[in-house]
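One protein chain omitted, others in place.
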Amino acid sequence: MQQQNIWTKLIRVDRRILYLILFLNIAVFLMFPFKMPATITSPARGLYDAVDSLQPNDLVMISSNWSASTMAENQPQLEAIIKHLIRKGARFTLVSNEAQSRDLSKRIAVGVTQSSDNAEYHTYGQKWAHLGFVTDLIAAIRGMGSNLSEAVKQDVEGTPIDQLPVLQGAKSLKDYKMVIDVTPSGTLPYWISYRPPNLIVGYAPTSVMAAEGFTYLDSKQLVGMITGLKGAHEYEQLMGETGLGHKFINAISFSHVLILLFIGLGNLAMIMARRAQGEA
Amino acid sequence: MEWLNDFLPLSLERMGIWIGAICTVALYSILYRENPAYRLFEHLFIGLAAGYSLGPLVGDILYKYWYLPLTEGAWWWAFAVPFGMWLYFIYSEKYGWVSRIVIGVLIGASAGLFFQQFCSLYVPQIYASFKPIIPTGANEGLLASNAINNFIFIVVLLSVLTYFLFSFEQRGPVKRTAVLGRWMLMIALGAIFGNTLMARMALLVGRVYYLLHDWLMQI
Amino acid sequence: MQLALDMSRDGATWMMAAIVVLAFLGMFGLVFLLQMLSTQGRRAIVVAVTFIAGLIFALEFFLPAQPVDGQDKNFLSDPTLQIQNFLQVVAGMALGLGTYGLLRLHLRNVVQKRAQWGYSASLLISLVVMGFLSIWHSLGEKNVEGQPLVATNETAEYIFSVLFNNMIVQMDAAMFSLIAFYIFSAAYRAFRIRSIEATILMATAMIVMIGIVPLGKAISEGIGLPAELPPEYAKEPFSLTAILYSLKLPTMADWILKTLNAPATRAIEFGVAVGGLATAIRLWLSMDRGLGV
Partner (left out) sequence: MSIQHAQDNWFVAILIAIISLFILFNIFRARKGRALYIRRIAGLDAIDDAIGRATEMGRPILLIPGMTAFGVIAMQSLNIFKYITRESARFATPMRFLTANPTVYTVAQETIQEAYQEAGRPELYEPDSIRFLSDRQFAFASGAAGLMQREKVAANFMFGEFFAESLIFAETGNMVGAIQIAGTVSTTQVPFFVAACDYTIIGEEFYATSAYLSREPVLLGSLVGQDWAKILFASLILFGSLVATFWGTDTPLLGVFGKAGGWDAFFKGEGQ
């Protein structure tokens, strides 16, 4: 009987030990933060430039479809984008395809607008509004594309759409300049497929959805994209702000290192165990 | 012991955070093994989630899309609910087939909608795949390195497409192209894996932050 | 209950109630008529409605459209929007059916005191309480002529928000973050140099993993690779600096994503598109044996 040497043990390591190591790794790096600058990627710059070239009072639709589970990625993104829109004096409306996202995104928008220096944004409905929750995104986009007040009827506070100051002079999505999809799920294709043609599309996905985004960036169906927390971090850097993004990035970086380390270790163990078997 | 006073669930806000933390820890316990705490919170979770869905169903769908249009005089909307209820015949042996009429309508509609999806989502990607693969005078500013990348792009695209051919035996050059396609597929999958990792770690970081910062108040 | 409340507000809506009742009676009466059909007749009806439903959406797409209010429309554009809303209501009825199935299963567990019935009881209680509060909350949000549709209650709203924000939302996030642990154990187990394919998968994953975090940039620049692309890059794409720059981990990760991942993903998408189109056509024409009558 071959004795259980360290390598065979390592190959069959209890997965619960791996889980504990990962947890501790993240906890340690959250407790002892240090600074590391980001590389600005071209899709992030694309989105930043597109928002930066907006004129005051241009209308932007933010499609916010995320819920608490992707908060770590989507919240820094949404906050950064709203801050930038306020800085440009643009008007914006939010719409959610997720019931939970309606409350969350409204709460965040209230938080960001209240803490901004621009008093115009302090009153809800003046420069921004939340159009509420739509169950079927395709139907909603097509509907809003032809008639906003008919498709959405009332905003999240129950005000009829045509009585909102922020939407004065806007009849449909056609009167918007841009839509930014902040999302953890596959909502982007719907915006690309069913939006009015004049609307440019920006994308703020979680990292996992970004892979699909490259295809649309390449085909110019997307003007720019910020990828997950990293993208939010880049966007913050472009705006010269410091937000939540900075705090989390190190813990993430080193969890990547940890995983690489263990993949290496696993392979080493496999090779060594094979060699030991060959000798025996 | 000031920390203890702040930490204990003595205010409504602290109580909320405690509830959240308990939920999180209970679900995390499945990492150790399946246990009564996990089981209880799993059942609570499903119950709460199923209950929650009824709100949007009544308030957003039935009220907004059924009741409101009705009050605005669109009488034909009255038929939407009973028509949908035909689905409930599914439990009846005798009338079960009636539910298939509703299912048929739903299937037909999703099939019909697929045409637009196909055309607006996928066809433009054909156009987007037209790439100059040799730097000729026809494309100003095209660098040799871009052209090489474009060439690789086209080769990868075509080889992976070849892998997805099903209806004839792959032999000779087709076989070799398909194998290359399979390898390229593995590269793409590896890239997606590596690219996704960050998002997943971000979630865990967010949760650990909640436990350490909001609940234990350690950072 | 809600319906009745509103009715009393406006006498004219009695008319509407009558229409609804008639619609219910009509639709269920129709079932008895349909029941008289032969098997062939039934099949013909299912095939026909499937085809017509698909045809309406297909025609809306294929027929020429004229600009109306800045949006291209044809005579089917508005009806298809209405039909989509209509189908949302229909699909909403399915949620009722799903919830019924869940209730039935767990009620049976509790009533027959099957093993572990306590868990089923906790599920039922949370479902009923949350369902009630959620509907109340959802209707309380709506308002008609400035009046809330249903009067809300502060305590109920508070309990709702605790159940939602402090339980559902937190459990969502907890389950979602479990994936981080699983991704670790899966990578540890699966990423081994076993075959060419496994090795390719592993190598790419590792390069991208480290290339996309700021640390990848720090490592590359730490070993002396250039931070920026040289300005004369356009003239000399193959200069030493340019080549060194392209060896940086972030550059390699980016290159893999754009030049290898993007076309491979696109090829998969083309396959999926064609497969989906073929399935859509077969379903539309009822050629799949899946759902015969």
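The first chain written gets the first letter, and so on, giving A, B and C; residue counts start at 1 in each chain.
Throughout what follows, contacts are C-beta pairs under 8 Å (C-beta built on N, C-alpha and C of every residue); 3 or more make two chains touch, one makes a residue touch a chain.
The structure displayed is predicted, hence computed values, not measured ones.
Colleague: List the shown chains that the missing chain touches in the full complex.
Modeller: Listed by label, the shown chains it touches are A, B, C.
Colleague: Any idea which of A:E157, A:D175 or A:E212 touches the chain not displayed?
Modeller: The single option touching the absent chain is A:E212.
Colleague: Tell me which of B:L161, B:M184 or B:M198 is the one touching the absent chain.
Modeller: B:L161
Colleague: Have a look at C:M27, C:L163 or C:A280 and name the one touching the chain we're not showing.
Modeller: C:A280
Colleague: Based on the whole complex, identify which of C:A91, C:V129 or C:A203 touches the chain you can't see.
Modeller: Of all options in C:A91, C:V129 or C:A203, contact with the hidden chain holds for C:A91.
Colleague: Mind listing the chain A residues that contact the chain we can't see here?
Modeller: For chain A, the residues touching the absent chain are 15, 69, 184-186, 192-195, 197, 208-209, 211-212, 221.
Colleague: Determine and list the chain B residues touching the chain excluded from the picture.
Modeller: Those residues of chain B that touch the unshown chain are 27, 30, 33-34, 38-39, 41-42, 45-46, 48-50, 52-53, 87, 90-91, 96, 99-100, 103, 106-107, 110-111, 114-116, 118-120, 123-134, 136, 138-139, 150, 154, 157-158, 161-162, 164-170, 185, 188-190, 192-193, 196, 200.
Colleague: For chain C, which residues touch the unseen chain?
Modeller: Its contact residues with the unshown chain are 60-65, 72, 74, 91, 94-99, 101-102, 104-105, 108, 168, 171-172, 175-176, 178-179, 182-183, 185-187, 189-191, 201, 205, 265, 268-272, 274-283, 287-291.
The criterion applied here is as follows: only the chains that are shown with their structure count from here on.
Colleague: Does the chain-touch network form a line, ring, star, complete graph or other?
Modeller: Looks like everything touches everything, fully connected.
Colleague: List the centre-to-centre spacing of chain A and chain C in whole Å, with centres computed as mean CA coordinates.
Modeller: 17
Colleague: For chain B and chain C, let me know how many angstrom lie between their CA-based centres, rounded off.
Modeller: 6
Colleague: What are the residue numbers in chain C that touch two or more other chains?
Modeller: Those would be 84-85, 88, 141-142, 164, 168-170, 173, 175-177, 180-181, 183, 187, 202, 206, 209, 212-213, 257-258, 261-262, 265-266, 269.
Colleague: Give me the residues of chain B that touch two or more other chains.
Modeller: Each of 31, 52, 55-56, 60-61, 64, 113, 116, 121, 125, 191-192, 195-198, 200-201, 203-204, 206-207 in chain B touches at least two other chains.
Colleague: Spell out the part of chain B that touches chain C in their complex, as residue ranges.
Modeller: 16-17, 19-21, 23-24, 27-28, 30-31, 39-41, 43-67, 69-71, 75, 77-90, 94-95, 97-98, 100-116, 118-119, 121-122, 125, 129, 141, 143-145, 149, 152-154, 156-161, 163-164, 181-198, 200-201, 203-204, 206-207, 210
Colleague: For the complex, which residues does chain A have touching chain B?
Modeller: Listed in rising order, the residues of chain A that touch chain B are 16, 19, 22-23, 26-27, 30-31, 69-73, 99, 133, 135, 138, 153, 189, 192-194, 206-208, 210-211, 215, 218-221, 228-230, 247-248, 251-252, 255-256, 259.
Colleague: Which of the residues in chain B come into contact with chain A in the complex?
Modeller: For chain B paired with chain A, touching residues are 31-32, 52, 55-56, 60-61, 64, 68, 113, 116-117, 120-121, 124-125, 127-128, 191-192, 195-209, 212-213, 218-219.
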